[in-house]
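With one protein chain held back, the other chains of the complex are shown just where they sit.
Entry: chain A
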Amino acid sequence: MPKSPSPAKAAVAKAAAVAKAAGSAKGPTGAKRDRQASPAKSGREAARAQGDLVPPPAEGSSASSSAGGDPVGGPATAGSGRATSAAAGDRGASGAVVRSGRLAVRKTYKLYIGGAFPRSESGRTYLVDGDNVALASRKDARDAVVAARKAQPKWAGATAYNRGQVLYRIAEMVEARRDEFLALGVAAGELDAAVDRWVWYAGWSDKIAQVHGSANPVAGPYFNISAPEPTGVVGVVAPASFLGLISVIAPAVVTGNTVVVLAAAPQVAVTLAEVLATSDVPGGVVNILTGHAAETAPWLASHDDVNALDLTGVADPALATELERAAAGNLKRVVRPPADTPDFTADPGLHPMTALLETKTVWHPKGF
């Protein structure tokens, strides 16, 4: 017992020294090299630069004095903890955080199918901003459709209240993983809007039937009631922005559809998948494929077991036309790509939900 504090203290001191060394050795040139490596990633870069601005010596001394037994040497608050890791390590060209003294655990961004995170059936990966990302094949799309189809009846059969609760839980979990999304370059404002959008759609789950359904006047002794029902399995080509991704997934699933999403920004989409996997969303309700939409989307568009296709993220008009043509094969519902750059911050209205609904009308005798 009396021995235990000393190794921990030693570890702290070591970590502080490491932080100091890394900070002084890297200096401004490290940041500069990063900037040159990936000029496009403005948000991510900004977060990293912010970390570099914290003076390493001060950080190191505060860690050794106040962190106590924390073996990693990180200070108590989350904010300065990020700063420490940024100062002590460098997310190099490989994308992995390298701390001296141990090998970094590199992350492969995998697919999300049926509630699991498999690699691509084809075994292919590709590099996105230095990260290894699974490159989905047509067979992954097929497997995802099978998973989505399997999950659909139960998801649609869940009460609207329950689906709303699950969507609200997603909002909570996105909020909880804020730092991860910020580190991936999602702007803070966009992240807030995305969380709000989940909550907004969660609220619609038990209201859409009242607004979109109707009791119809008919010339006969019948009640005539129209109620919206989910279409089934929806293939989605998602836009690149995080808010855009949320804005195509949420309206589809809130009404009881299940989706196969072809994601444009893989790291953010797979991190969202990790949120979904821990949010009580049943496996298969949302399936996320990373890779080239131009390769996989035609297979979704022509798939006889996909009931609707959302082309919001298709930028290439020729591809959109080809997909619409293929989708006509089994009369899928198609959400056509927006005419110009969509503004996802605007009020989406009901159309994203109603576009993926079918109306069931019931005639019921009044009984006289």
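We take it that a residue touches a chain if its C-beta (ideal position, glycine included) is under 8 Å from a C-beta of that chain, and two chains touch if they have at least 3 such contacts; residues count from 1.
The criterion applied here is as follows: contacts and distances are computed from a predicted model.
This figure omits one chain of the complex; the name its UniProt record holds, of "N-methylhydantoinase B", "Branched-chain amino acid ABC transporter permease", "Fe-S cluster assembly protein SufD" or "Deoxyribose-phosphate aldolase", is "Deoxyribose-phosphate aldolase". When the omitted chain is restored, the residue from A:111, A:145, A:309 or A:335 that touches it is A:145.
When the omitted chain is restored, the residue from A:100, A:210 or A:330 that touches it is A:330. Considering A:110, A:169 or A:303, the position touching the chain not shown turns out to be A:303 (whole complex). By the touch rule set out above, chain A reaches the unshown chain at residues 142, 145, 149, 299, 302-306, 326, 329-330.
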